[in-house]
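If you scroll down you'll find the structure; I have some questions about it.
Just one protein chain is left out here, and the rest sit where they should.
Letters are used for the chains, namely A and B, taken in the order the chains are written, and counting of residues starts over at 1 for each.
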Amino acid sequence: MESLKMCAEALTQLRCRAPRVHCITNNAAAAYSANVLLAVGATPSLSLAEQEIGDFVSTADALLINIGTMDAERDRAIELALGVAQKESKPWVLDPVMVDRSAFRLKQAKRLLDVGPDVIRGNSTEIDALATAVGASGPAGLAKCTGATVVQTGVTDIVCRHGEAVTIQNGHPLMSRVTAVGCAGGALVAAFLALQHGAFSAAWEATLTLDVAGEVAGSEARGPGSLQFGLLDALSGLDVDQFAALARIQWLDQEATRTLGGLKPGDSV
Amino acid sequence: MESLKMCAEALTQLRCRAPRVHCITNNAAAAYSANVLLAVGATPSLSLAEQEIGDFVSTADALLINIGTMDAERDRAIELALGVAQKESKPWVLDPVMVDRSAFRLKQAKRLLDVGPDVIRGNSTEIDALATAVGASGPAGLAKCTGATVVQTGVTDIVCRHGEAVTIQNGHPLMSRVTAVGCAGGALVAAFLALQHGAFSAAWEATLTLDVAGEVAGSEARGPGSLQFGLLDALSGLDVDQFAALARIQWLDQEATRTLGGLKPGDSV
Partner (left out) sequence: MESLKMCAEALTQLRCRAPRVHCITNNAAAAYSANVLLAVGATPSLSLAEQEIGDFVSTADALLINIGTMDAERDRAIELALGVAQKESKPWVLDPVMVDRSAFRLKQAKRLLDVGPDVIRGNSTEIDALATAVGASGPAGLAKCTGATVVQTGVTDIVCRHGEAVTIQNGHPLMSRVTAVGCAGGALVAAFLALQHGAFSAAWEATLTLDVAGEVAGSEARGPGSLQFGLLDALSGLDVDQFAALARIQWLDQEATRTLGGLKPGDSV
C-alpha cells in the first residue's frame, strides 16, 4: 500500500510540475503518445529537425526514443538528441518496436543500447530479440547486461533491474488492439523518469499507471475505439483509491528475480 | 445468405490468423488504418525505411500502397516494396488518393498500375481520373483494362472485375466526414487479400465489412467524432447476424456489369 501511495504521489507530481518530455517516435504513435502525456499532465514535444532538436532535448526533462518507423531524418535526430541527453544527463527510454522484424532495426537498437538507456520497454518478442543480441537471456539478463531497467509487457508485465523485480498483472486485452498504446507506454515511462526519483521506480509506476487505467477503461469499453479514448479519460482521473482497489503488483525476492534471467517469451512469472 | 456467411467466415479467419499487413500510407491515415486493422484482428506495420522495407514486405501477407502523401522516401519505399511483392507474389492494393488533384500524382498512379495491383480502391472521381488516364471508362473499364478488381466507393459502392460486379448500399453519411476512413478501407481490403481466397472476394467482403460496421456505428453516433471510434468498436464485434440483418449487396448480371463500363462518376447503379 505504501508503494501505491508513492505511485499516486508521482502522478500528482506530474500534474503539478508538467515536465517536458521530448519524443522521437513513429508517425502512427505521435499523436496518441502526446495525448497520453497530456492526460497525465506532462508536456510533449515531437520535433525531429536537426537544427532544433538539441534545443528541445536540452529544455526537456526526459527523452523517449521509439524506433517504430525509421528513416534518415530520425537517425540523425536520434544521434543529436542522445548527444545532448548524455552531456546534460537527461534520462531516456528506448522502445525497440518490432526489433525482431528486421536485421537493420536490430543493428540500430544495439547501437542505442551502447549509449545506455535508463529504461528499455518492449514486449517479450522484442526484449528476447534484444537480449539474445547482447548474449543475454530474458528481461533480467538484458537488465543485468545493460545496466538498464527493463519493462517487458505481456499478460503479466515484468519490470526488473539487476537484483530487483516486480510483476504487474493489470491491464485489459483490448489494450493490444489499439495502435500506439504500447508506444505511449514508453512515453509514459519517460514522463515518470522526468521526476528524477530513480529509473526502477519510474518504470514500475508508469507501467502500473497505464495498466490500471487500461483496466478501468477496458471494463467500460465496447471495443478498441472506446478503449482508445477511455484510456485517456482514465489516465487523467486516476487516484490512489483506484490503485488500492485494482493494483496487482508483486515484488519478487532475489531468488525469483534471478530466475527471470532464464524466462522465455510467453512464460508466466 | 451463403455469401454473407462467407464474409463472416473471412472475418473469423482474420481474427484467428492475424495476418500481417504492411501499409505504405499517408501520415494522416497511418494511425487510423493501423487501428482498423487491429480491430479486425490483423497485424499492421508501417515502416518506410529503405533498409528494412524489404524485410517487412517479405514477412507480411499483403501490402497497401496509398498515395495520400507523397515524398522521396515514400517513392523509394514503394519501389522497393513492390519489387519484393512481385518477386514473392504478395497481393497488394492501390489507393490512388486525390489522383485527380495533381498531374504528378496521376503519373505516379499510372506507373503503379503498370505493376499490376490486385485491387484498386477509390472514390468515383479518383477511379474516373485513373480510368481516363488508361483510355478506359468507369470502374468496369478500369478493371478490364488493368486486370485488377476495382472498388469504387460512393453512396453505392461498386466492386467489379472483368465480367463480374456487385453493388453495396450500406454505410453512413458520417463515414465521409472522418479522415482516413477511406484510406483505412484500403488497408482492410489488403487484410482480406491476405487470406488468399481471391481478389474479388476479398474486395467485396472488405467493402461490405466496412460499410456494415459504419452503418452500425453511424446509427449510434452523435457526429463524426463518435463515428470515428464507434466504427472501430463495431468492426471488432461484427458477426453474421449483423450482416444478415443489414447487408444490401447485389450481384449484377453480365448485361448490367457491362454497362458499368460507361458509368459516369456520381451515377447510381
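Remarks
In this section, a residue touches a chain if its C-beta (ideal position, glycine included) is under 8 Å from a C-beta of that chain, and two chains touch if they have at least 3 such contacts.
All figures in this text were calculated on a predicted structure; none of them were measured in a lab.
Which of B:A148, B:A180, B:V216 or B:L235 touches the hidden chain is settled by the complete complex: it is B:A180. Across A:L232, A:A247 or A:L260, the residue that sits in touch with the chain not pictured is A:L232. Along chain A, the points of touch with the absent chain fall at residues 27, 30-31, 34-35, 38-39, 44-49, 51-52, 55-56, 59, 73, 228-237.
In the full complex, chain B touches the hidden chain at residues 26-29, 31-32, 68-72, 98, 101-105, 176-180, 221-226, 228-229.
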